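Just dropping this structure here.
In this view, the complex is presented without one of its protein chains, the others remaining in place.
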Amino acid sequence: MSNGYAGKILVIDLSSGEVSSLNTADYAEYGGGHGMGSAVFFDLCKDKTISAFDPANVITLMTGPIQGTLAPFGGGRCEVQAIGPQPWPIEWFTRSNFGGRFAGMIKFAGWDGIAVTGKAENPVWIDIRDDAVAIRDASATGDGLWGTGTYETEKKIYDLVRGGDSVDWTLYGTSRDTGRSAQNPAVVSCGQAGENLVRWASLIHEGGGGAGQGGFGAVFGSKNLKAISVIGTGEVAIADPQALMAARAWWSENYFDFDNYKPSLPGLHSYSPGGSGNIAGGLARGGVGQRPQGCMGCTKLCHGGRGATAEGPGSSCFDTWYQAQSGVKWGNPAASASNTDMLQSYGLNAWEGSMALPWLVKLYRTGILGPGKAIESNLPFDAVGSDAFNVAFLDCIVNGTDIGADLKEGCARAATKWGRYDEDVTSGDLAIAAHGYAHHYDARTESEWGFGTALGDRDINEHDITWVLYWHTSLAPLYGQPQALPAKEMVEMIGSTLLPYSDPMMLDFSDEGIYSDAMVKFVSWHRAYTRFWKQSAMYCDWGITDWLNPWAEGYKGLTPELEPRFYNAVTGDDTSFEKGIEIGTKIWNLDRAIWYLQGRTPANDQLAEWQFRIGSPAAHSTYEIPYIMPVFENGEWSYKNVWGRFLDHAKYDDFLDRYYAFEGWDANGCPTSDTLKKLGLDKAADELSAAGKI
Amino acid sequence: MAPEEAIVQTVLSVPTEEQARHYLQDCAFDDRLVGVVMKASGMLPMDIYSLEQTLGFFAHDNSDVMGRPDAILQERRLDVAYLAPGRLSRWVSEIIGDHELADAIDAEEAKIEDPHIYPPRMRLMRELVVMRVLQCYDVLGIDPAADVEKTEADSQERKEQ
Partner (left out) sequence: MADIDKKEATAQSGVSRREFITGVGGVGVGAVLGGALLKGILLPDEVVAIPASGGYLLVDTAKCAGCNSCMLACSVTHHGTVSLSNARIQVVQDPFVGYPNDITIAQCRQCPYPPCVDACPTGANHVDTENGNVRTVDAAKCIGCERCIQACPFTPSRALWNPIEKHAQKCDLCADTPYWDEDGGPDGKRACEEVCPMNAISFTAEIPMQSDAGYNVNLRLTDATAQLGRMGLGDNGEFTKAQLDAAAAAAAAAAAAAANH
């Protein structure tokens, strides 16, 4: 196989105990990561209509060629895919992604990815040491991992794999020429939440790395799989090492230097030295002193930091303040370290919990939920916002007690069971965006986020527009500063990178613009870009796109030069940026085909109702913020606060029709046989045809 | 760098006990104020039911610490606890019923040259609400340091007094 790849994909069947492999070369056309994961899933999971907890579900953890290399914001990412228990009402084949050391380590072990299917009879963990793969007993009478939290599991595995010697070179194998490593194994595990099949259970790595959304922790749990541990002592070839080093030096010249602080632009949070971990998390760790911490090979170092008390290692962002919305009495950040550790150790998705809390508080305050109420609960809602409440809340979910028995199924399912879905999702009190996923960035304003979410399987969590054309453009005026560029120059600069279209009109977020043909093009482009460059090649969402670079001349970012530069230095390929968009389009269509095999219809492309009803909630619930985006109105570009509008059903449905046509999908939104075959997805076309979908 | 200095000149009149109890109460669900904490990883709408909770909301804001050398030890980074102009005063007037506080907020906001610039507006809102809450504590004999985690039960109790 060409450079940048280990050459084999590990396949483990936990039902039979069989360990086998696939050739990465057979999936070369997808680049890596998500594309390979979708294709491997397609091949290994014969019946796409099974449920997430069916033993035949296949979970993949895939790397791309730049993992384990010096590509900035990319070296550490690992793409996780499977039929996910979290999406609603259909358990979509979905994705998540986590950083750290795992992806690099599996490549050094000789694997480009891992696919696990089947279900073990008793709790197990997978112990990978280069090409030696063992399925070990994780039960209480075995290695004692099952029933413990993720932190405990990782610590125990360090000890088990290193044989108690955590300092010296450890020989893996028996001869001189088998590998040695001084490293700790890279471990990913589920916590008790996953063991207990909480539909929004996460996978955790090194405390703060997490595949949070999708419920992959519960997929592990459903397979009686506690953890996967990897030691890799080998190497992966780089096609052009000199070019890789030169690319890294080029990057350094155009980005920040930790010791020579160059101010970022207002609102470009992800560009602060130390990235988000040091700016968005704000975790108040005990003791004094802490360090930023980063994924393998990365230069942004946003993994939340580590402090003297080892609280919340590597955690930042939502993991550290998911419970803030449960009650503003909790304004005490000192409480968050223990809450963070509890969440991460249990292995729970912070987003779902964060959406649940204000909804539950509303139900409590309006007398619908509580002791003796229509929704019976004895949780201490009188202490909501306190640590005591948070402990009770997380415990009841993990253990399935009190309302936890329903909440562990996710808010959408719980609300449906309680007969509250329609009312609360229309009012927005339960802020689901689509597919049962929590509202994140806003569909009414930033349409590429909302529409991309609706057309897919989950909240997209792809921050390209968000940083530049929402955060920067909105925060700058809050601090009395102008945006870095006037609107016209900004959209022309960014528009030029939207290859192959290069059309600035794709960035028109006006009331008409969000439904325009140009927005159809942009949503299509964004799906393809993220599927390939972010999730397959694969670069971190926190690093690319680099559109507005505070330290480059004219603020011109490194996209579209950066993406192919490292990719090709590693692989020796000649993959252009546009070629990446083509591959991304193929991957997007493959995913869409899988969703149709799962039973998708156009109804699943809808957004939750409140987004069509309200700009801001009524009465004194203002929920107003500056959401300043570029708009093309009256023949000219300007920045405008688009907060307060809501979507229109007729216009959105019309947008969908035009989007389907643009993608080469039929009127039901399913990729046509022609489209699939043109993309080389003949197998998908055949399977859809056999299932009567096309 | 000098620590933040008080920016409001207004001095609120000391409330009566009855007023103090009234000003500190929780409002009903439909009367709540919703502010938004703008964090780098998303916007976080917060339901605010009382003046005390307004302070809890403001506690998330650190937009004024940018560039301060001691920011590191305050473990905080750039978050904005945002309320649109005029919203707080309207809620304070119509729901909390503290017209003096509401008028003071409006008057101080009017002095700001550009209301779109947030840090000075945030500070004046916070200073005025702090002033009122501390006055109420004083009048009612509540020790502000005593109970860090005030509970719903406390608020209910005060309401019933």
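Every chain is named by a letter (A and B) in the order it is written, and numbering of its residues begins at 1.
As a working rule, a contact is a pair of C-beta atoms (placed from the backbone, for glycine too) under 8 Å apart; a residue touches a chain by one contact, two chains touch by 3 or more.
Keep in mind that this is a model prediction, so the values were computed, not measured.
Of the candidate positions A:38, A:57, A:233 or A:585, contact with the unshown chain belongs to A:233. Which of A:104, A:266 or A:353 touches the hidden chain is settled by the complete complex: it is A:104. Of the candidate positions A:241, A:486 or A:664, contact with the hidden chain is made by A:241. Of the candidate positions A:179, A:194 or A:564, contact with the hidden chain is made by A:179. As for the chain not pictured, it touches chain A at residues 68-70, 75, 101, 104-105, 107-108, 151, 154-155, 158, 166-169, 176-184, 206-208, 232-238, 241-242, 244-246, 248-249, 252, 257-261, 272-274, 278, 287-301, 305-310, 313-314.
Following the convention adopted for this analysis, only the chains that are shown with their structure count from here on.
Chain centres here are Cα averages; for chain A and chain B they lie 35 Å apart. Interface of chain B with chain A (complex): residues 28-49, 52-60, 62-63, 75-80, 82-84, 87, 90-91, 94-95, 114, 116-119, 148-153, 156. Chain A contributes residues 269-270, 272, 276, 278-285, 317-318, 321, 324-325, 327-333, 354, 358, 361-362, 365-366, 381-387, 431, 440-442, 471, 475, 477-480, 617-626 to its touches with chain B in the complex.
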